[in-house]
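Please find one structure pasted underneath; my questions will follow.
The complex appears here minus one protein chain, its other protein chains still in place.
We just call them A and B in the order they show up, numbering each chain from 1.
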Amino acid sequence: MILKRARTLTWVSAAIILISLGFLILVPQLFVGNSFLISTFVFANIYSILAMSWDLLSGYTGQISFGHSFFFGIGAYTSALLSMHLGWSPLYTIPLGGVMASLGGLLVATPALRLRGPYLSLITLVSALGIDQLIRVLKLGSTGAEGAIQCEIDLATGVNHCVPPISANEVEVYYFALGLMVCIAIFLIFLVRSRIGLAFEAIRDDEEAAEAAGIDAKKYKILAFMISGFLAGLAGAVMVHKMQQASPGLVLDLNISIEAIVASVLGGMGTILGPVGGAYFYILIRELLRPFGQWRLFAVFVIALLILLFIPRGVLAEIRLRLMHWIKSEKPKEPQQGARA
Amino acid sequence: MKLLEMQEINVFYGKAQALHDIALDVQDGEFVSIIGPNGAGKTTLFNAISGLISYKGTIIFGGKVLPKKTYDTVQLGLIHCPEGRSLFPFMTVVDNLRLGAYRRKDKEVERDLQEVFELFPRLKERQRQLVRTLSGGEQQMVAIGRALMGKPRLLMLDEPTLGLAPIVRSHISKALDEIQSRHNVTILLAEQNADFAFKHSDRMYLLETGKIVRQGTSAELQYDPYIQQAYLGH
Partner (left out) sequence: MEVIAEVLIFGFLISSLYALVSVGFSMIFGVAGVLNLAHGAMAMFAAYIASWAIMTFGLGFLPASILGVLGVALISPILYWVIIRPLGEKPVVVFLATLLLGVIFEQAMILAFGFNARVLPPIIKGGFIVFGDIRILYNRALAGAVAVILIGLLWLFITRTKYGKAIQGISMSTKGAALSGIPTHKIILLVWAISGALAAIAGLFSASFLGVSPLADREFTVIAFSTVVLGGLGSLPGSLLAAFIIGYVETITVQFAPEARGLASLAILIVVLILRPQGLFGRAHE
């Protein structure tokens, strides 16, 4: 009986994932010519990558980052500057953006190693605010104003230099973003089930205990920062080629960090696929419900807060847990009776 | 008269049951000890009585149902001096003691403070020092003093001698005698150190893995073969 139900569960989950994936593959065919909608789905994939990246570092490893825009922005600026000034294809500069962001992760991780909890979160926040300021001060963007990168005309040759798109064909851009997102999701699902993923979780649950069990917490924390940075950098790089411009406000804003957190909270921290669902939910509401103005964001944030209050495990994890209990025909465990003072 | 009385008290941590059907009573003016090994549930029982954790069942205190919130139990004069002491380390000795009298509105607080200083002259010398700079024994004195400042009808002492040197332990021991004789405070003591408990108690309970397995007067239990063998090392 139990075995039968467990098998049903696996099939149901697999079916849901495959149907969703099938739908996503068909998006360009279903909405032919609707570039607004296709763009929206591109953004949803980019934010899914960003949210998974946050989830790996914060949801899995417990290092709460308030500054994921740091990695996102580094990836975006690196890829934009390289492709625009050296004329390299985005297909090369996007991974390079990821590598730079990964080095950024190393940079943040080094002071962060001695820091825990709120101290660490503050370092991530400060890094993000700092690089935002730095780019404005250095006027990194060649256009000058507040560090923005836009198209510029070379006066000598009359050629218009822009941040190149990944492809002129929006459907190809869509499949690129979707493919990248799916590959990263698969990679992360394997990663978190590997010994590395177990080490990450052990560090999150109790760092001292993890060290006592022989896990080199420092090494794994650096690794988490670097992988997470790499992925967020890829997301930022794809974003910059999608928008064909960059500015601190577009790719380094604190809002990006907040959105990554909101997406993960909506779908459930520490589940990899949950944040993907959360990112889709968030972006679709943000883009498709524009007629409702600011109400839509207000509503999404309130929903996220309610999820934290009432489904702290996250929607996906809660559903999975309830199904597991259904398989074992048990009632879900009541919330633990805590001590009260 | 029974000051504290309980039947079938159960405590759960999630699914695990920490205390099973605890039945226990303390008469007015008595000195009762609960002995048992580390992890038997002594601290859990104390935490339940003072409302720090939730429990199933009813406790009667002074003839009335004991409320389940810490604040309310303290108001009734049930003062719990916890294991680990839970002092205010960055405050002075005298501030720690005064906070012990937080609930009181009577005018005898200053007199009681002087009495605590008579009981523990060491604390008088160090009253302006921060508690964190004191030795373990002195901190234990502050903890007991702070509890006394709450004017207890029932003083619950959880492992007051844990980790203390024998000489300090004898100071505490003397203080307990004095507290009971001079101030007529009813005391419920939790101790791993059975010798210490036997020295002071009128009656005792033996708690093992969350259950009361023996009870009786100290005189009776002193000759109980199981207790002799397992706890007194005879």
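Convention: contacts are C-beta pairs under 8 Å (C-beta built on N, C-alpha and C of every residue); 3 or more make two chains touch, one makes a residue touch a chain.
Everything numeric in this text was worked out from a predicted model, so none of it was measured.
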{"item": "Touching the absent chain when the full complex is considered, from A:64, A:163 or A:315", "value": "A:64"}
{"item": "Given A:87, A:130 or A:179, the one touching the chain that is not displayed", "value": "A:130"}
{"item": "Hidden partner chain, residues of chain A it touches", "value": "62, 64, 66, 111, 114-115, 117-119, 121-123, 125-127, 129-130, 133-134, 137, 254, 258, 261-262, 265, 293-295, 297-298, 301-302, 304-305, 308-309, 312, 338, 341"}
{"item": "Contact set of chain B toward the excluded chain (per top definition)", "value": "50, 52, 70-71, 74-75, 79-82, 85-91, 95, 98-100, 102-103, 146, 150"}
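Here is the rule we use: only the chains that are shown with their structure count from here on.
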{"item": "Where chain A and chain B are represented by their mean Cα positions, the distance between them in whole Å", "value": "53"}
